[in-house]
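Got a structure for you, written out below as structure tokens; questions coming shortly.
In this view, the complex is presented without one of its protein chains, the others remaining in place.
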Amino acid sequence: MSNAATFDTRTDSAIPVESPLAYSYRRSGAPAAGPESRVTLRERALLGQLVLRGGAIVLDEAVREVLGLGLPGEPQGLVQDERGERSIQWLSPDEWLVIVPGGEEFELETRLRERLGDAHYAISDVSGGQTLLELEGEAARELLMKTVIYDVHPSHFPVGRGVTTVFAKATAIVRRPSEERWELVVRRSFADYCYRWLLDAGEEYAIGVVR
Amino acid sequence: MSQSKKQVHRLAKGGRIDRSRTLSFTFNGQSYQGHPGDTLASALLANGVDIVNRSFKYSRPRGIVAAGAEEPNAIVQLGSTEAAQVPNVRATQQALFAGLTARSTNGWPNVQRDLMGLFGKLGGKFMPPGFYYKTFMAPASLWMTYERYIRKAAGLGRSPMEADPDTYDHLHQHCDVLVVGGGAAGLAAALAAARSSARVIVADEQEEMGGSLLDSRETLDGKPADQWVAQVVKELAGYDNVTLLPRTTANGYHDHHFVTLHERRTEHLGETAPLVKGRRQVRARMHRVRAGQVILATGAHERPLVYAGNDVPGNMLAGAVSTYIRRYGVAPGHKLVLTTSNDYGYRAALDWKEAGREVVAIVDARQSPAGDWVEAARAQGIKIITGSAVIEAKGGSRVSAARVAKIDIDAFQVSGPAQELACDTIASSGGYSPVIHLASHTGARPTWRDDILGFVPSLVKGVHACGGANGTYALGEVLAEGVEAGIKAAAVTGHAAPAVSLPQVKALKQGPAAPLFQVPHEKPTLRAPKQFVDLQNDVTAAGIELATREGFESIEHVKRYTAMGFGTDQGKLGNINGMAIAARCLGRPIPEVGTTVFRPNYTPVTFGAIVGRHCRDLFDPERYTALHQWHVEHGAEFEDVGQWKRPWYYPQTVNGKVETLHEAVARECSAVREKVGILDASTLGKIDIQGPDAREFLARVYTNKWEKLAVGKCRYGLMCKDDGMVTDDGVTSCLADNHFLMTTTTGGAAAILEWLELWHQTEWPELDVYFSSVTDHWATMTITGPEARKLLAEITDIDLDKESFKFMEWRAGKVAGVPARVYRISFTGELTFEINVQANYAMHVWQTLFKHGEKYGLTPYGTETMHVLRAEKGFIIVGQDTDGSVTPEDLGMQWCVGYDKPFSWIGKRALTRSDTKRENRKQLVGLKPKDPKVVLEEGAQIVFDPKHAIPMPMAGHVTSSYYSPTLDSGFALAVVKGGHQKMGETVYLPMADGQTHEAKIVSPIFYDPKGERQNV
């Protein structure tokens, strides 16, 4: 195990916990999705999120063994398990974002560290620092076009892709885990801005929030 | 409803308007009627409205000249309510809708009876050619006088004084091929590219695609041209890979094929966007297009001939006359004289005659014109006067006659006696000028072509021009060029296009055009009646001649001297004529004189579309901590720190009165010094640093030493740039041997992470270390004050004993049942614990602290109190007490500099330069005002000798200044030349209001100089 400090930041479920959008729901509300909604927004809150840094070969072997998933082979790649619950996304040539169900991240980090031994790598827990928003519906892509500067056309942004790009005047990770669904990973402190932006830009599509 | 006037000039049939429906509209307070399919301009012409404006400078009556974007006169202010005001709309580009309300932009108090006109062309006298130039050379005060007058009189339109109810947005578009222009060339190009399966966007500024084909006399495959248009548009609309954008103007061509398109989505429907199912639609949209290839199919603008009186209402472009007749079913007069230098102009006479109106004569500058349309005119029995031109239009508020004479183009003189032909309309055509504006935006200079008497665009890589934009006017060739451009552009982006079979077009036989721009008059230009070149800016041929006589030889200087092509006009109608006139006056060929640079935007873009959604509470991101809700609920006033909203202070209501900032800060300060306060410090930047070389890396980027920092310990670090100037500071903790957590200033978080990466990636890639931002992951709650330990002890399992948990150490444990890292560091000088938990748990921990804290007097405090408390301790804030010119030694922080570290860390070398060792550098000191009630102004200049003659030598300035409730006095931090050696000396601060404050230089540590309180 490498000489780094690990820290399980989670505790028993009786302790109240607030997602990054908790304030936004109170402040801006959450318009219900209806039959006219051409796009819906849903927060997948409190997931486990780890940033992996290191050499691709070493890390690939470790995540295959521990998580059962290999690193994406290409830049902007996104791979996920069969149920779509665990994913690994390319962030840079030596950086990946791993998202797992909330609560799994500490054990995953611990096992990866055991597996990686003395190799040079880094794992940072960022679960509290970002949240995942899902967009679904026929207007989702146009809503993204209003918002991100990256080309989200299906010919350029197929399923299995994820990028870090400019989101309005903030930044976000944009991912396409399936044909129908887009995901945004936004930083906690920017989450309210992103939420308000999406509601505003989505108004003409009767955007609804699924809670 | 008041009785509307009859549409006196409306034809009984023809045109693309729907006569079965009538739309009422108002222009200058008078009610009129038009039909769907009309523009405001065509409807005004239909109603016989001759005067639509007063001219910019001479206040002359002006009528509609053109039918498109090049219209110089019919520029109107839209809006029936204050909030709906839109300035500078071209009536030729505004679709008519029911209830449209427009006013002339110029013409005060009204266009018909113009006050300025009565006063004898005051404007003209005030503004000779060179007005701008000469005025800007004059004292600025004079400009102020002029400007008010000019704006009022010239009427540049006005913005609304009430909030706009509409929404606007941006759409980020990416395509293989962007086709600008949906006329014959553009549609042909789009068709070819679309069939290749390339991603294609077609933008056209008009209400419907088709361009000149919508009013063409020519046929395609033997059928009216608009049928081909409909068929192509239908095919394009059926492709998934094609986006059709009518009512969309490409206004700016930026670097690397980034083109901004301005789409007017609802402006043809009403003055505000209609609600659809209760939801407001986007009124205008900016498409930010990144294109692979761009096809410019922007067509050409007809050039008017420049003759005396050519601005009297009733003077129109020949092509516009045809467009009004054929597309809008309006013949804008009864008796037409056409003056032309080319065959194209003949079309107006043929259309006019077919509309059942009288063509008095065609006046052709050429000796022996020949061509299909010339023959057609002859066959119709229309009188053709050759070798001649209209040299002067007569009439006041409408043309009454044309003076026609033989002319000698080469000698630039009238060569025969003039005859006067009675008429109410003069159509003129001097040929066509390719619309090269967008190509010019790329920086490429256009090329003059003698054969077409016009500039064609020079093209940068990836840009194609076709059709009129390329100086190609024969329809068959236009279509072929379009297809070729479409195939080529698609191919470059990797899409092979199948062949496109072109419709059959009968080739028109055409004679060569005469190079006529300004028509000579019997009198020399300077004495002849005004011959207008740029109608929008009231620039005359005489003005240009004067400019060249005054020595302006560069066309760019002539432009500035005369204002030709200024403003929203951008030289669409007049530039080529102006250049030709300048060339003639200078005795040089046109290409040598060259053209001015056209700039974005091509036509005005509403601010709404530029701003998009980035307005109101979405103007800029607001970053919130996990505790924001609590701060809001507890009445915090917020301060912007970067994009963060941080609580500034928490005003309480005492005896029904809300505390002032001063009162709240005094209360919050006392709470920390005497009991315990709590601060949300989550905004501090936090960088997770891992790797075997992490320690070495820290030693290189910080000024101080890190080799001995043990696990469990924290250390303050100072960061310099390589010039030796302080750039950031913060506490870094050793989490494990190869694992550190660095904190940065709130504002510096992103920049410092980038800074670390810069050095790692570019200079020291051999160091094994990684950096990741964990700023948002952790929430940080600082409890500080004598009671802090007692409070924390109630809810943590961490041993807080002062021997087992010392100052500048950290421990892990649980706080309020939540896993936490607690750091014993202090920014207040008091006993302090910084509690860090995963942000999602922050609210619970914060509230638990308050539950237990009440009995200890736990008081939330904001950034203002934080500033007072840290300044009392002489703790600097980078960016406030430093400004990029302050070294660690200037700050008196030698204790934080490891000169003997083995690696030459960032900043070290610069600190041994003679300048950084200079003794009289500005150094950080404390200032104690002589009058304790005085709080010195931050930024106030410091002098040693207040009696020194002005200018006094400046000795430094105040960087931080507050009132301290603890000291019961104002106090300040300042940088003073040689300040460290001047302890106890008096300095002076002369203020703007005339008083001079006196202060004593003291140590910057005002409170607890030995640091005992934080160590308890």
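Worth pointing out:
Note that the chains are named A and B in the order they appear, and that numbering of residues resets to 1 at the start of each chain.
Everything that follows uses one rule, which is that a residue touches a chain if its C-beta (ideal position, glycine included) is under 8 Å from a C-beta of that chain, and two chains touch if they have at least 3 such contacts.
The working rule: contacts and distances are computed from a predicted model.
Within the choices "Nicotinate dehydrogenase subunit A", "Sarcosine oxidase subunit delta", "Transglutaminase family protein" or "ABC transporter permease", the name that UniProt assigns to the complex's undisplayed chain is "Sarcosine oxidase subunit delta". Across the whole complex, the hidden chain's contacts among the shown chains comprise A, B. Touch with the chain that is not drawn comes from one residue among B:913, B:930 or B:948, which is B:913. Of the candidate positions A:6, A:76 or A:110, contact with the hidden chain is made by A:76.
Note on the undisplayed chain: of the listed residues B:82, B:707, B:754 or B:945, the one touching it is B:754.
Among the residues B:256, B:588 or B:948, only B:256 touches the chain that is left out of the figure.
Check B:368, B:655 or B:762 against the missing chain and you find that the one touching it is B:762.
Of the residues in subunit B, those that touch the hidden partner chain are 254-258, 290, 443-445, 458, 460-461, 554, 556, 560, 594, 596-597, 599, 722-723, 754, 757-758, 761-763, 765, 904, 908-910, 913-914.
Mapped onto subunit A, contacts with the missing chain fall at residues 74-76, 91-93, 95, 149-150, 163-166, 171.
Please note the rule applied: only the chains that are shown with their structure count from here on.
Each chain gets a centre from the mean of its Cα atoms; for subunit A and subunit B, those two points are 33 Å apart. Across the complex, subunit B meets subunit A through its residues 167, 169-174, 199, 276-277, 279-282, 288, 290, 613-614, 617-618, 620-626, 628-629, 644, 683, 688, 690-692, 711, 735-739, 768, 770, 772-779, 812, 814, 816-819, 821, 837-844. Put simply, subunit A touches subunit B in their complex at residues 2-5, 7-12, 14-20, 22-23, 26, 36, 46, 51, 53-54, 94, 120-130, 142, 145-146, 148-151, 153, 155-156, 168-170, 187-190, 192-193, 196-197, 200-201, 203-204, 206.
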